[in-house]
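The other protein chains are all here in position, but one chain of the complex has been omitted.
The first chain written gets the first letter, and so on, giving A and B; residue counts start at 1 in each chain.
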Amino acid sequence: MKWIVVALVLLWAAVPALFTGYDPIAGVPADKLLPPSTEHLFGTDAVGRDLFARVVHGAVHSLSGAFVAVGVGLLLGTLLGLLAGSLGALVDTVVMRVVDVLLSVPGLLLALTVIILLGPGTVNVALAVGIGSVATFTRLARSEVVKVRRSDYVEAALGSGGGFAGVLWRHVLPNSLGPVIALAALQFGAAILAVSTLGFLGYGAEPPTPEWGLLIAEGRNYLATAWWLTTLPGAVVVAVVLAAGRISRRIDELARRA
Amino acid sequence: MRRAGQALLVLWAAFTASYVLLHLLPGDAILIKFQNPELGLSPEQLARIRQAYGSDGPAAYLHTLLGFLRGDFGYSIDTGTPVVERLAEALPETAKLAGLGFAVAIVLAVGIAFTPWLRELPSLFVAIPVFWVGILLIQLFSFRLKLVPVIGGSEWQQLILPVLTLAIPICAPIAQVLARGIDHAATQPFVQVVAAKGASRRWILWRHVARNAMLPALTMAGLTFGELIAGSVVTETVFGRNGVGRLTEQAVSSQDTPVLLAVVVLTAAVFVLVNLIVDLLFPILDPRLRS
């Protein structure tokens, strides 16, 4: 199930036209605010646009944002964690104090600080969310690296004549990566949430882009009359984030069993 | 004492980092506001204004830092009023919301962790966008069931939905850690030894398992304080409440750096303080940490 949800959403992002014939931007004013039906699966909005089409076409905005964010966090975090965990006490102390500082500011505020600096927009939101997750990745990567470094097999590898860099690459990195990848899957879900939250607050894509958070924000004005405008896009977000969480747990299990 | 020193260091670093970050702004807020040709200000006048706002060079950094130490957070660029005043206006609202939200979150977390068939709830809760929870609650309780008025109503009525909105995502990680702690403690050999003394399930759960499971949950509860404030930003926006969250949102929209700087530092301060207290509390609860 979790894989189906993720695959489906990825397909939405890749080939939206396969799933809906409606235009996500141009509406039919006569069909405004129609409740969900077989014709309009998710109903229509105030200017007569098909909501399902908007959700499907919006997938690419929300997903690419989350991918960029996780990519930034994963790459920077793993690198910093590996350095902190293997280069000795001084580097470790410096990096971990920086991580402490980053962790003392909640992700959303950190992202907002970055947005004030870079200005709003889809890419900037993704970068902001990514930077907000670097600390989490760094901390996990470091603790895994430290754990693996202390293991007998790493000492044995050094003992059989391996060089420091080679052992780091052949033994420490592969054995530390499992839980980090699991975190990446989890953070993917979290990034979708964060990107949509920033979209909801109005710092992401500009209307009429059908980004998921923005969709929900636009639907707020019709709470009393058109429940589907907020409820259904939100349900899609929840489904994707839940699936990402499940996948993360599965990866973690596999990594720990090895 | 050492822990307190470390906490101060983290705070100072947080201040410096956000100060540097916020002053990297290419076209900063002052220019945006005053460079407008209609105002017809000369470059010298602009420079003077910048100085008055204290936003240039290392001297300005020191000035701002000293200001923060004295409780003077500078002036809001947006409204020109002291940041302290704006914060003081917004803080009580948010404190009420966050305090109640946290309390409800703890109650929910304990309830979930000790009820086996609720165990799956947290993984759902962490997957729900906070703003969407708020919207759904409004839709359900205000529009469908008409239990809580949309506008007006008593103070308590106005607080119920925001508090719930905030508590739901906050309770999830605490419940998860608590549940895991319970499961872990329940498989410890000492639990079997207590069972071998003839203890009932209830005896084992409350006198042994709960006590040991509480420790990691406490750490987690401390760590959620940051999210509590972040959650307030969203919750206050959804419910249109005037608090620190709303203030933050406005500050970001109008690039009001002094306000955001103050909010970030204040948040970090609360976070660091709460976690310092948790750290100091730990040796009281866990004898292994008493030296």
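Criterion: a residue touches a chain if its C-beta (ideal position, glycine included) is under 8 Å from a C-beta of that chain, and two chains touch if they have at least 3 such contacts.
Convention: contacts and distances are computed from a predicted model.
Its UniProt record calls the unshown chain "Peptide/nickel transport system ATP-binding protein", which is the correct pick from "Carbohydrate ABC transporter membrane protein 1 (CUT1 family)", "Cytochrome b", "DMSO reductase anchor subunit (DmsC)" or "Peptide/nickel transport system ATP-binding protein".
Contact with the chain not shown here comes from a single listed residue; of B:70, B:146 or B:288, that residue is B:288. Summary of contacts with the chain left out: across B:115, B:188 or B:242, the touching residue is B:188.
Where subunit A meets the omitted chain, the residues involved are 151-153, 155-157, 159-163, 166, 171, 174-175, 257-258. Although one chain is not shown, part of subunit B still touches it, namely residues 188-190, 192-201, 203, 208, 211-212, 215, 285-288.
Simple rule for what comes next: only the chains that are shown with their structure count from here on.
Taking the mean of the C-alpha atoms as each chain's centre, subunit A and subunit B sit 21 Å apart.
By the touch criterion given at the top, residues 9-11, 13-14, 17-18, 21-22, 24-25, 123-124, 126-132, 135-136, 138-139, 143, 226-227, 229-230, 233-234, 237-238, 248-249, 251-253, 255, 257, 260, 263-264, 267-268, 271-272 of subunit B touch subunit A in their complex. Contact residues on subunit A toward subunit B in their complex (touch as defined above): 97-98, 100-101, 103-109, 112-117, 189, 193, 196-197, 200-203, 213, 216-217, 219-220, 223-224, 227, 230-231, 234, 237-238, 241-242, 245-246.
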